[in-house]
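What follows is part of the complex, with its chains left where they were.
Labels run A and B following the written order; every chain starts at residue 1.
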Amino acid sequence: MGEYRTWGGRFEGSLDPMISRFTSSLPFDRRLVRADILGSIAHAMMLGRCGIIGEEEAEALVSGLWTLLEDVEEGRIVVEGAEDIHTFVEGVLRERLGDIAGKLHTARSRNDQVATDLRLYLREEIAAIVKLLLDLEETFLHMAEENFDVIVPGYTHLQRAQPVLLAHHLHAYVEMLNRDIDRLKDCYRRTNVLPLGSGALAGTSFPVDRELIKELLGFEGISANSMDAASDRDFVVEFLAAAALVMVHLSRWAEEVVAWSSQEFGFFRLDDRVCTGSSIMPQKKNPDAAELIRAKAGRVVGALSAMLMVLKGLPLSYHRDLQEDKEVLFDAVETLKACLEAARRVCEGITVDRARIEASLRGGYMTATEVADYLTRKGVPFRIAHEVVGRMVRYAEERGKELWELGLEEYREFSPLFEADVISLATPWGTVQSKRSPGGTAPSRVKEALQEAWRKVEKDRAWLASRPKIKLRSGI
Amino acid sequence: MGEYRTWGGRFEGSLDPMISRFTSSLPFDRRLVRADILGSIAHAMMLGRCGIIGEEEAEALVSGLWTLLEDVEEGRIVVEGAEDIHTFVEGVLRERLGDIAGKLHTARSRNDQVATDLRLYLREEIAAIVKLLLDLEETFLHMAEENFDVIVPGYTHLQRAQPVLLAHHLHAYVEMLNRDIDRLKDCYRRTNVLPLGSGALAGTSFPVDRELIKELLGFEGISANSMDAASDRDFVVEFLAAAALVMVHLSRWAEEVVAWSSQEFGFFRLDDRVCTGSSIMPQKKNPDAAELIRAKAGRVVGALSAMLMVLKGLPLSYHRDLQEDKEVLFDAVETLKACLEAARRVCEGITVDRARIEASLRGGYMTATEVADYLTRKGVPFRIAHEVVGRMVRYAEERGKELWELGLEEYREFSPLFEADVISLATPWGTVQSKRSPGGTAPSRVKEALQEAWRKVEKDRAWLASRPKIKLRSGI
């Protein structure tokens, strides 16, 4: 197919080839080919049903579009040689069906068409991402359950603070991913609104049935203002912001994987399947996948910044600036999907080194708060208890002992309120057991939390299954 | 009050004064004083009710806190002389109530406390911002109604494209603000979750009643994982992303105000109340407020970038890095509120210049699509109709005429399918009338859309009124 354009009646000169390449979007918007063809099928069905074009014309268009979709998806035709994906589709149709192809663009504009394509595309990608998030949640939950009896240092300021269950630690990430899913579901709802029928900016004078297209394509609502619909990319920004936050969560976890598999921490050993070596240092085993996940947060945040800057100060309605929505969106979608997939595999490639972890429970005086709380429960104002135990820590540190290795007499030197029961409380296990507040790290609480998390996974899988379907096959 | 710290038992040296200033948050977190005191009142009430401290101790603390709140709000005490707002509050209490003040910090940490303060603060600010958004929507709606008969050029690519109602144009902004409100409501829901009771990171061993605090403070849920709760700032990021998008919307509108009040457009005249002059050019009247609104979008986007970068790669759980959440959040909240307020006043200061607008309806051949659609309805494939009318535009342009000023014979030279009715359709009014698709610019459609917008305003005002209340005054 030669270069095909959908405009030009008023134009005398031809486009400068460099400018043609510069403005062409086909090299990237070809990713919308499926969305574009499905949207066109729905549009053609509606045009026929509303009598805007003949029934037979509509059937010819629909059938030609289905054939084209198969040809594209089975690689029988290459997507190239046009200004953009819309022009490509129409150009091939024209070659195959003749002038009738020109009727497909009745009552629509590329402005409402591309907005429809992008929403169709993103809607499906959000669903795919939610699925990947759920898979990753399950992996964390399995890891939590398999290591339920492992106590790790809980850190604040990267200093050992209080002992916690590893399962509790992992569940914190499940909570983050849960919020991510909720945000993406909200974004899905606002994305799944049909702009088609808005024309270039003002609506159309053809007697279109927008509700019908909505039903056919599985949208949940139609846009209420044509000027807004033609230039609204809020859903792209909202998605990128949600994606950036997912990536930030993954970066936090990846940072821990890198640290915990260092020789200094030694809590994790990474399987060879998820590490790479050094071209020069034979002893190295590098957590490359985790590092890349961490770094790629920057890329998605960059996409968000880019999109916000594109939109800043853009008057109504459609401007070619909006074409810049696509590459950042596509890159963010693919980056996020790859990182979620990679994170799951890295997680599966982790072996927990129980010996190293157990050794780490010594030396940080992580149960000191519990000892202070003990005094508080006996009536000592917390601030005073805090100071007393601060001095005990210094005392123990100087002797190279843990708090649970001090004798009761030593305890009593600091306060006569201490009784024998304080010592088992001062062990990591005693401390973990005691944190029974809702959301706390006591095993009973963590068990509850994991169960609740599984329930949430089921609920979100049900949401995925319940999304409105595309109903194009049910005939015209 | 001298410098007061809540820690130090183990510390031998005193803090370097420069580092003390560097790490102190009181200069900005004083903005949380109300939230901090209310949260402390609820906490003290709960401690008493659960028997963790004595009933009378609880009453003394609660009463001391109410007094302090009044003192602060009426300016009888200056918020200074401490490391942070939590320490300030406790320090004053200690001066006033003695050692009993030390009991207030039982079963909590500054980590869950500051997270609670920030959520209380932001929750109220989101509500205030939604209110300002609703006020601005109403202003747009009034302006739309008052100018319902005004037709303006609808632009794409800043080229005149198709005539639209000014009311339709304004309603596009109402739609944007509507989505903003919906996003902020979603953010409110995720913000309004209580972290208190999470301790420093692991929960607490005191028999706290987190549900009671939730009820007292009007939260809608409690956090499910203490490590996550102590280090989660997703709600800040989500708010900043929503705020950035509001600002982008305002920047788009501000750009138009600047352009439309230029001598070249001349559609708007700005009242002296919302303009400033030049120190050197006596004839100037500058749309400064609109320019500043546009520019301030950059600032809020910068805050969003900053916060995402702060969180990137931060392992669990609390790190002092999180202190950097506050200044960007406070600045974004205040910027957004000021811009919404300023936008409303600028909007009220606009006089629509109907003569200039009417003149602008000539010269852009904005009704050409309608003429092409006319042919399409007569059976001409759209692409061909498009080319025919492209040539007509060139023809009219060369003669300095509008499409509706050509005679029927001239029309017929381009296509014999034209009949007399095409000419009224080719006028701006004819074209606007014809765009009757849902969401289109036909007056009937715009009227419907405005009515729907008013209903949405009512619904959102009802949402504001229905938010759970703080119930601290109902006694212990």
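Quick note on the criterion: a contact is a pair of C-beta atoms (placed from the backbone, for glycine too) under 8 Å apart; a residue touches a chain by one contact, two chains touch by 3 or more.
Fair warning: this is a prediction, and the values are worked out from it, not measured in the lab.
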Homomeric assembly size (copies in this file), of which only 2 appear in place = 4
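In this section, only the chains that are shown with their structure count from here on.
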Task = Express in whole angstrom the distance between the two chain centres, defined as the mean CA positions of chain A and chain B.
result = 24
Key: chain B-facing residues of chain A, complex   = 6-11, 99-103, 105-107, 111, 154-158, 161-164, 168-169, 171-176, 179, 182-183, 186, 190, 197-208, 210-211, 222-232, 234, 237-238, 241, 244-245, 248, 251-252, 254-256, 259, 294, 297-298, 301, 304-305, 308-309, 311-320, 369-370, 373, 376-377, 381-384, 386-391, 393-394, 431-432, 434-442, 445, 449, 452
